[in-house]
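In this view, the complex is presented without one of its protein chains, the others remaining in place.
First chain written, first letter: the chains are A and B, and each begins at residue 1.
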Amino acid sequence: MAHVHGAAEHYTSTGIHPSKLLMWLFLGSDCFFFGSLIATYQAYRGQSLTGPHPHEIFNIPYTSISAFVLLMSSLTMALAVNSIRLGNMPATRIWLLLTAMLGSIFVGGQVFEFTTFVHKGLTLEVNLFGTTFFVLTGFHGTHVTVGILILLSLLFASLLGRLTPRQALTVEVAGLYWHFVDIVWVVIFTVVYLLPY
Amino acid sequence: MARTEHKKKPDPPAEVGSELHDLTVTYIQVAVVLAVVTLLEVATYYVALARGLTISVLLVLSAIKFALVVLYFMHLKFDNRILAFVFSGPLLMMIAVGIAIMALFGTLLYPGPIW
Partner (left out) sequence: MYGVTTFAYLIIGGLEALLIRLQLSRPENTFLDPETYNQIFTTHGLTMIFLVVMGFNGTLFNLVVPLQIGARDVAYPRLNAFSYWMFLFGSLVLNLGWLWGHAPDVGWFGYAPLTEVNINPGLGPDFYVMGLQALGISSVAAGLNFVATVINHRAPGMSLFRMPVFTWMAFITSFLMIFALPVLAIALIEVMFDRLFGTNFFNPAAGANPILWQHLFWIFGHPEVYILVLPAMGVISEVLPVFSRKPLFGYPFIVFSGIFIALLSYGVWAHHMFATGLGPVANTVFGITTMLIGIPTGVKIFNWLATLWRGELKLKTPMLFALAFIAVFTVGGISGVMHATVPSDYQQTDTYFVVAHFHYVVAGIVFAIFAGIYYWWPKYTNRLLDEGLGKLHFWLFFLGFNLTFGPMHLLGLWGMPRRQYTYPAGLGWDFWNAFESASAFLMALGTLVFVINAVKSLRSGAPAGNDPWDGRTLEWMIPSPPPAYNFAEIPAVSHRDEFWARKYGAHGERAQAPAASRRPLSGHNPGDGDGYASDNPGHGDGHGTHIHLPNPSYYPLIVAFGIALGMFGAVMLRPVEVGGLGPLGWALVGLGALITVFGSYGWSFEPAG
């Protein structure tokens, strides 16, 4: 039987795929990254000397919908991973595209939301709330954008025939990143928007 | 031969076309629960509960969403235990550090001094 020398064939001491392990480790470190930003937000919670203050600015129904959109993008991502594991490339492409689209709607929604906030006087520099809020959500949005780029790259690779069921692990690992970005938003939505000040 | 058998082969991708590994239904169920919980969270925000109760309910609800995504969508429930440690370790440590920061800045139990 011919030896296949692709990465999937490398033996490991534990049976865990190295790239999956790497991604989980990276996500662990990202916990500290976002955790520190959230800790900063919490350290300065409610301590702005001037307005605007959160309750004057937030549009909870709007943000709830965008949070829902991001959650659903996790569903489509999971379905994409599921499809490629089952060998169904057309379905994989559709789910990848949907995930990227939902992610883009989320980011677009954020951009619109932030523009509204700025018009109401909340900027990076105006007070502690503006500083901590925009930097935290800005870095989250950047993470989402990078995720969208990764998804589109996978989609593109698949259209070129370079992404096949043999690379299911790559999509799974990308999925781990995407889901992480989603759960960070779960935390931010609750802590920043919903928890009483 | 004997040597390489000591090492474990990584779990292979599912067989092409196998129905046994189609998790679509599970994922949709999880998504429905996530949607419902989000609705409950928003409802809790609007219902005028006592402050402590609101906080507790919201934290529990968001923890449920967090756990569902991690365990099911990210497949951690079914994967090697090592991965669970690699993630939950830093998660718990960061939560502890975060709580300490809040305590040190006086924002753990009460809002800030301004309002």
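Quick note on the criterion: a contact is a pair of C-beta atoms (placed from the backbone, for glycine too) under 8 Å apart; a residue touches a chain by one contact, two chains touch by 3 or more.
All values derive from a computational prediction rather than experimental measurement.
*Asks:* Thinking of the whole complex, not just what is shown, which of A:Ala80, A:Leu96, A:Leu128 or A:Val171 touches the missing chain?
*Replies:* Touching the chain that is not displayed is residue A:Leu128.
*Asks:* Can you list where chain B touches the absent chain?
*Replies:* Listed in rising order, the touching residues are 1-4, 6-7, 82, 90, 93, 96-97, 101, 103-105, 114.
*Asks:* In the full complex, which residues of chain A touch the absent chain?
*Replies:* These residues of chain A touch the chain that is not shown: 3, 5-7, 12-14, 16, 18, 21-22, 25-26, 28-30, 32-33, 36-37, 39-40, 43-44, 47-50, 124-125, 127-128, 130-132, 135, 139, 153, 162.
Quick note on the criterion: only the chains that are shown with their structure count from here on.
*Asks:* Taking the mean of the C-alpha atoms as each chain's centre, how many Å separate chain A from chain B?
*Replies:* Whole-Å distance between the two chain centres: 14.
*Asks:* Please give the residue numbers of chain A that touch chain B in the complex, ascending.
*Replies:* 8-17, 20-21, 24-25, 27-29, 31-32, 35-36, 38-39, 42-49, 53, 60-61, 64, 67-68, 71-72, 74-75, 77-79, 82, 85-87, 165-166, 168-169, 172, 175-176, 179-180, 182-183, 186-187, 189-191, 194-197
*Asks:* Under the stated contact criterion, what part of chain B meets chain A in this complex?
*Replies:* Listed in rising order, the residues of chain B that touch chain A are 4, 7-14, 16-18, 21-24, 27-28, 30-31, 34-35, 38, 41-42, 44-46, 51, 54-55, 58-59, 61-62, 65-66, 69-70, 72-75, 79-80, 82-83, 86-87, 89-91, 93-95, 97-98, 101-102, 104-105, 107, 111-115.
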